[in-house]
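Quick one: the structure is below, questions incoming.
Heads up, one of the protein chains got dropped from this complex, but the rest are sitting where they should.
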Amino acid sequence: MMDLQVKLPGLNLKNPVMPASGCFGFGKEYSRFYDLSLLGAVMMKAATGTERLGNPTPRVAETSSGMLNAIGLQNPGVDKIIAEEVPFLAQYDTEIIANIAGSTIEEYKEVAKKFNDAPEVKAFELNISCPNVKEGGIQFGTDPDMAKEVTTIVKRASDKPVYVKLSPNVSNIVAMAKAVEEAGADGLTMINTLTGMQIHLPSRRPLIANKTGGLSGAAIKPIAIRMIYEVREQVNLPIIGMGGIETAEDVLEFLLAGANAVAVGTANFQNPLVMPEIINELPKTLEKYGFSSVHDAIGKAVFV
Amino acid sequence: MMDLQVKLPGLNLKNPVMPASGCFGFGKEYSRFYDLSLLGAVMMKAATGTERLGNPTPRVAETSSGMLNAIGLQNPGVDKIIAEEVPFLAQYDTEIIANIAGSTIEEYKEVAKKFNDAPEVKAFELNISCPNVKEGGIQFGTDPDMAKEVTTIVKRASDKPVYVKLSPNVSNIVAMAKAVEEAGADGLTMINTLTGMQIHLPSRRPLIANKTGGLSGAAIKPIAIRMIYEVREQVNLPIIGMGGIETAEDVLEFLLAGANAVAVGTANFQNPLVMPEIINELPKTLEKYGFSSVHDAIGKAVFV
Amino acid sequence: MRKVEMKLVYARQIAEDTIEMKLEDNYITQIAEPGQFIYIALPNFTLRRPISIADVDREQKQLTILFKIFGRGTASFAAYEPGMIVDCIGPNGNGFPFDTDKMEKVLLIGGGIGVPPLYYLGKKLKSKGIEVTSILGYQTAAQVFYEEEFNQLGETIVVTDDGSYGEKGYVTDIITDSFNFDLYYSCGPTGMLRALTSKLQDKKGYISLEERMGCGVGACAACVVSTKNEQGYLKICHDGPVFPAKEVIL
Partner (left out) sequence: MRKVEMKLVYARQIAEDTIEMKLEDNYITQIAEPGQFIYIALPNFTLRRPISIADVDREQKQLTILFKIFGRGTASFAAYEPGMIVDCIGPNGNGFPFDTDKMEKVLLIGGGIGVPPLYYLGKKLKSKGIEVTSILGYQTAAQVFYEEEFNQLGETIVVTDDGSYGEKGYVTDIITDSFNFDLYYSCGPTGMLRALTSKLQDKKGYISLEERMGCGVGACAACVVSTKNEQGYLKICHDGPVFPAKEVIL
């Protein structure tokens, strides 16, 4: 039998497939479609210090082979998530990863501290694509120094492994990865969405009420693969890869490029069963291309 | 009758539609499909100081709603282009824009000087997405200081209006636009391709021989629209917009976002007649959404 | 709610740009309630399209949908031919609540492509002995559909914006004090719902809302609507699409 297991800091994944943060809520809805114990892990929706209502609607728009979203971190706040959502997910035999967001470094720290006391949460994903309100909206995720700072603080505030989620909206993804590596990150998740806009012709307004939104889906897969390749060549952290994954072959492409595991976001909307289907397909796909395990495929693309 | 004309520095466009550089060669091939005098202008393929053979093949790959290319500036060199290609295009009643590339600032300067003496060439498009061999491959297009420098030198070397072509692979597109504005650019063209990669599973190698390639096509349109919107808000240069345009409605979306004219690249490959079809459709499309001319639509998106 | 393959058994244009389809399956048709919707995947489109269930025949295992060709997705769906398989999630959301013991007369108010879900509701209510009056608003004569079907349920008034058919004006112009009803149900464009709920603010009513959706199942928080109570945002796909008229802020 094909070995699909992957061991990463804090995470024993029975297979390398998990939902991407924000595309799966806290799992309840998709648990109506299948048993969440099938998943390698669950990345929860972003948590902030207190409840956030998010952006006005429309919050999503369709694009060619992709979509824009500007949900705006709507979430019930870390306390309620720990009290009401984590226990639900903890019923399943899967690893729970908390996605941490904030508009100030203090907020990141506070959320990390609270999740640190939740034993069911095995690792953190640090969402640094949020604009820093204190610094006038500059994203933590596009400035290496700010990314370093927030990573350092969160590392100090908790014992759990920290995966920093990189934004693709940067000139130099390797510099971002190196900055958070220096700050002690245990891993990377990449990529978050690319900032985009669509204008609705009849109203002459941006279709997304927030004006810009994050582009996800198959359209961005080549950018994700390129960035993972670049980072893998120069940084030693494990990578959870994402961006446009729809099939088991896509998963293999990410593994070859250097991802140790993968997350599926937008594709859940098209097909709520996409993750169990991919997990089911993966052994055949690995075999077809001559691999004997997931581990065997990681980073095996030939670049010379 | 709907007025499609646009006046830009150095260019009297009978309509706002032109082919994007590199997707139309020097026009000969597409002149077999239609009369090039229908076009607002022609952006020629990149010219370098001497002949370039470009990259090994495969040079293109298909992606979801897009494609990757790494042609690698294959071109016969500026002298041959002026001697053999410009005269062909000059037969047509359309404006000729030269796309200038190089691996050193000196090369840009040399190419600009030569084109400066070709009266048929009405404006330059400065392709700053090429890696600077002297500076160790860092792209002129992702560093504001280098972009400024190359723009300054080219402006000095010639009297023709210079449109700088911005790369989308940056953290801050507005900073790039401002840098070249300060350097005296007369306009902007945006966006060039996003760097991407695709891995061919059977061979485990990047499908593009050059490893990475530039992502173009409908997939990137939301990124182009967002960047044009951001630049238009803060920079006063005219913009020739491009990135995924396939229809007259797409053209209107670019105009609304702030483009003064547009270029069509990848869509020519799917439909060699796409530009005459768009030009034919444009009056109806403008009318449908309540505009009385191309000019009337430029920058008319409502962002408040 | 499941992901199922439905078989298209019948398709017909019933008004300008308006298509009626019947879809067959063993699951959705057996449990769907008025006001719920199905969420349809179309090849080469990232997002599914939400379409209301306009009627259900449990015995024939068929449901009816009525949709307008609006953009590229609905245009490509309109080209489907009988025999083809349609990838659907459903039934999604919560339908129109009704307690037949507590009501005798209801008013249905539909605007354009908001008319469909009211048909199945009206049929259900009529079969339970409730008196149904319907006001159906359309832009123009060419877009009028299902008048005959609603006539079977009870008094039906058709209104067109341009007066090219039926009464001229908006549905809200028609509702006078002479209308006597315990409860109203409505679905239509947001502008219509806003005018209607303000006009009928003293009445109890339920309205069905539309919003652009991502997941369609309650997971992504794309399709929220503000509420007047401490619940904050509710999700249209999951908590709706039907809400008590007084609860939501349009």
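When the chains are written out, they are named A, B and C in that same order, and each has its own residue count from 1.
Following the convention adopted for this analysis, a residue touches a chain if its C-beta (ideal position, glycine included) is under 8 Å from a C-beta of that chain, and two chains touch if they have at least 3 such contacts.
These numbers come from a predicted model, not from an experiment.
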One chain is left out of this view; which of B:M67, B:A101, B:A248 or B:M275 touches it in the full complex?
B:M67
Tell me which residue among B:G217, B:P238, B:G258 or B:P283 touches the hidden chain in the full complex.
B:G217
Spell out the interface residues on subunit B facing the chain that's missing from view.
22-25, 28-30, 32-33, 45, 51, 53-54, 57-63, 65-67, 69, 71, 74, 217-218, 266, 268-273
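We adopt the following convention: only the chains that are shown with their structure count from here on.
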Return the chain label for which the distance between chain Cα mean and whole-protein Cα mean is smallest.
A
Centroid from C-alpha atoms only, then distance subunit A to subunit C, rounded to Å. What do you get?
36
From the C-alpha centre of subunit A to that of subunit B, how far is it in Å?
34
Between subunit C and subunit B, distance of the C-alpha-averaged centres to the nearest whole Å
47
Find every residue in subunit B that makes contact with two or more other chains and list them.
none
